[in-house]
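Just one protein chain is left out here, and the rest sit where they should.
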């Protein structure tokens, strides 16, 4: 194992030994960040405060994590409830943007990193920390997001990313853990790692990474039912929306965070919302992930359909293009870039009319929008009845004559010229 | 029933009584076009030649249709085999464009209209027809496509669209049919109508049209299995691609038309490829359709994934935007606009490297891409092995410092100014 | 001369003889609308109220026009001051969108039609009119704009477009005018026609229409100096902006309407802002126009530069794309489509920081932005000074390694495969 000092610090924001007095460590309770908790104290000779964010995860016992942090020497161990903030200020923007990246990945981790980065700076300042440490590797997207978001909120903050720095391989890390009394989890040789919040669980590692392999999903997808084991009977679900956001399930009104968590249970039972996605990481690597996000998938599908129903064709085309851009920016670690604020303003305007009710059929891994109602529907039928006039089919030929004019010209002009 | 002459012809391309000597009627064998066959002879006092295109439909007996046409007075009844032309010159472009419109509608009818429009002009000229007649209504997209494509290939051709012209309602039409010995099909009071070719079957009418109703799909979706009745065991399927087009199923090489038809059977058995789509018609009406296109859906999904694997992130974002535009243009009756040719050239270039094999899992209505292989994969792993260098994680912090610079600046500049 | 009744009314919104009791005529005082004023009274046997909108035109004496209208039988002749409304609710949105179409046409007429269409409906209702008449031809954009905007604000309003209807050619029109005592202007055989408001004057007709001819601009561009006659000495001009809108000229604060009118004088003296534009009309015809809009051009140029200075590269690219879309929609008669509202919300957000001062050099037809200052400038220099850190050039190589990764991969993967 090399010493830290053998490694290069290139970026001006990287914390150097000797300069750091108190570090806020983003702590998950897992092996990596537990080792880090010790390692930072050793290497940097400084105090460590841990922050564990509650974003609506479903597996973790946050009290146990807190005790663990204190046991390994944390000066203080903070558990921060960000559920409603995450739902209202981050996921809500995602819903209005039909949050998706390169297919049906609904961007749970990228949005989670944004709320975490911002709050980490707040906490670091509150606790007098001059650096923030995180467990991200040097090959992924999350380092770009966390480093970027932390510095956006405080450009003078220093950052430690021990996995980028230390020279420990997996075996050395385990040795280091054993040496310092850090328990090795039973799952240490399972190659899959996950990130979990209310909007989704993301899985990476092992066979998942290599797109040429078929992933044995049954090994790790244990939170929700697999399609194969889902009920043989379909279920209908009614989602109520107001101004772009879901407000009720089958008529029952719920806060956004509560609605998402409840919906995960209902939808997850049908094996809906699990996707294999091959994706382009921001740093240029191709990667495959497996994602579980039952509620996210159903909300985005329902929202997309309702939005399409109240918007013009012109706007629908533009919104589809905009949603792609939003997805690339959100995934691409630019949550706080002014581009996102501008697109969000666009989305807010579009969503003013996204009010109504969407019926979704859930069956063995599939969610199908089977009915939509909205007072703002651009339905000619309702217009017609209300205003007393009919669609005038006499006009169609005139429309076509003008609509096709340039296509016809282009075709003829080409022909004539070729003859010459 | 009013006379034709009470009705207005606005567009200069509409055929007028007295001017037309011989009409090419696009003939499906159904009630509407059978009535038309008689009605045109009556009203226009002219000869009618019928054209029935074989685009790989699976329900129709084309010999029976031919006999029917002759029986109702057609001067000649042509059945034209367009299967391979449709596959190679139309569907192939669609595959490279991941053909989709406002969701998972893979544009079977819009592409079918393009090949039909072009060939109708060829045939009309060959048979000395001065007009082409079709059965499209005045509220739909197909009139825009057929009128537009016919005139693009011959701006002097006249067009008759009797449904836009005649003043018959459904009952009058049936009376007219009875009067002329045209058999009334058993399905005359079924409100659903379909359009069928190898790339997909599209359903409209009845409850389908009104998005607030749940459609009783079991009443008409009888070609392929519904997800509920699909096998309980998943099936893996290997699709081979070369330069953007599928060339083999589980190793067996097939022409594109044959591959699509065979794939429909394999995939259809699993209830995959049926979608409810709320869509914006070109003429401004919202409409819902139900689409069955098993092969189309699996091919597009597989193609999208393989293409993503061999393209850069930069290109993937651009291609996603381009595919949306392609879908709006294809649906929007602009197949022969130079815009499409330009996008197709873009797509051909991108697809030069879309070669490889995609494994798809089929299960009760779902198609999941579970594995992908390609010699052109932008996989760092293979690059690494071949070239002997590793992803350099030391560079990440430097990347992040520069990548996030303007987001950080924007955040600080705002803050400072607000203080002032 | 045929009778009106020989002509077809296709669209359901066209007013029919016998149904119309009182018409609001959009009246310019020229030959066409003066003939119309008589013709409508003759043909429709109904009352006519005239509306002449004051949008900041500079040639017309609105009192004279009012007298003329009354003389030719108008029941009432309204002159409506829309200057500030036009500036604040229409042009202001255009400025934030860097309003341009297919080059440097800054969309004066399309914006003018939007404010006019909306107010025409208000007035028609106020005066109890059941129809609105306008002088647009059947080949242009303005009919699409006026018809569309009027019906958007009242779908039951009827519309008369006499030029589309009557069968008079130029000679017949002049005869009709003489017969009814309508004076024939001296310019009746000048082929050029113009549309004039504070944001710009647009010229069409004669040699302008045919792009292969060189237009004798000196014949009609008499409002502002031609570049050839502009002063030999350049002038510097300081434009102050606040949240995207110009608020001062050389330090003097002015309302937007006043600022535009004053700027036209200052800038026009230098022959700046006159453009030849070949454009695609909405109805498919190519047309060339010559436009004079000194203030518009300088404001858009200055705004574009200031906006670029306070926005990130990411946002600048997106905004450029959005501005193109805005231009096509505005020109394309979709001012009141929800797409425009959504883009305007996007633009408002971007423009929150577009505050500062822009120095423009005016010289013989050219406007060059030579200096820009803004408290929101994303200038690293100022960030640097304030925050005490420097641009870290050590990070560049790391940035490049990652930034170029996929381009390198794509290049190598291709090569390797070709060898195989």
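In order of appearance the chains are A, B and C, and numbering begins at 1 in each one.
Assume a residue touches a chain if its C-beta (ideal position, glycine included) is under 8 Å from a C-beta of that chain, and two chains touch if they have at least 3 such contacts.
Only a predicted model underlies this, so the values are computations on that prediction, with no experimental measurement involved.
Participant: Decide which residue listed in C:32, C:83, C:196 or C:401 touches the omitted chain of the complex.
Facilitator: That would be C:401, which touches the missing chain.
Participant: Hey, which of C:54, C:130, C:280 or C:352 is the one touching the hidden chain?
Facilitator: Candidates C:54, C:130, C:280 or C:352; residue touching the omitted chain: C:280.
Participant: Touching the left-out chain: which of C:62, C:174, C:254 or C:324?
Facilitator: With C:62, C:174, C:254 or C:324 as choices, the missing chain is touched by C:324.
Participant: In the whole complex, what residues of subunit A lie against the chain that is missing from view?
Facilitator: 8, 10, 310, 312-314, 353, 375-378, 380, 382-383, 386-387, 392, 394-399, 401-403, 405-407, 409-410, 412-414, 416-417, 420
Participant: Under the stated touch rule, tell me which residues of subunit C contact the chain that is not displayed.
Facilitator: Given the touch definition above, subunit C has residues 7-14, 102-103, 137-139, 143-144, 147-148, 151-153, 155, 161, 164, 210-215, 227-228, 234, 236, 275-276, 278, 280, 282-286, 304-305, 308-309, 312-313, 316-317, 320-321, 324-325, 328, 333-334, 336-338, 359, 363-366, 368-373, 377-381, 391, 393-401, 403-404, 406-408, 410-412 touching the missing chain.
Participant: Hey, which subunit B residues sit against the chain that's not shown?
Facilitator: Spelled out for subunit B, the touching residues are 10-12, 155-156, 280, 283-285, 311-312, 314-315, 318-319, 325, 329, 334, 337-339, 341-350, 353, 387, 389-390, 392, 394-395, 398, 402-403, 405-406, 409.
Definition applied: only the chains that are shown with their structure count from here on.
Participant: Indicate the whole-number Å distance between the mean C-alpha point of subunit A and the mean C-alpha point of subunit C.
Facilitator: Each chain's C-alpha centroid was found; their separation is 42 Å.
Participant: Between subunit B and subunit C, what is the gap in Å from one C-alpha centre to the other?
Facilitator: 39
Participant: What whole-Å value do you get for the distance between subunit A and subunit B if each is reduced to the mean of its CA atoms?
Facilitator: Centre separation, subunit A to subunit B: 33 Å.
Participant: Specify, in ascending order, the residues of subunit B that touch 2 or more different other chains.
Facilitator: 8, 10, 312-313, 377-378, 380, 394-399, 401, 403, 406-407, 410, 412
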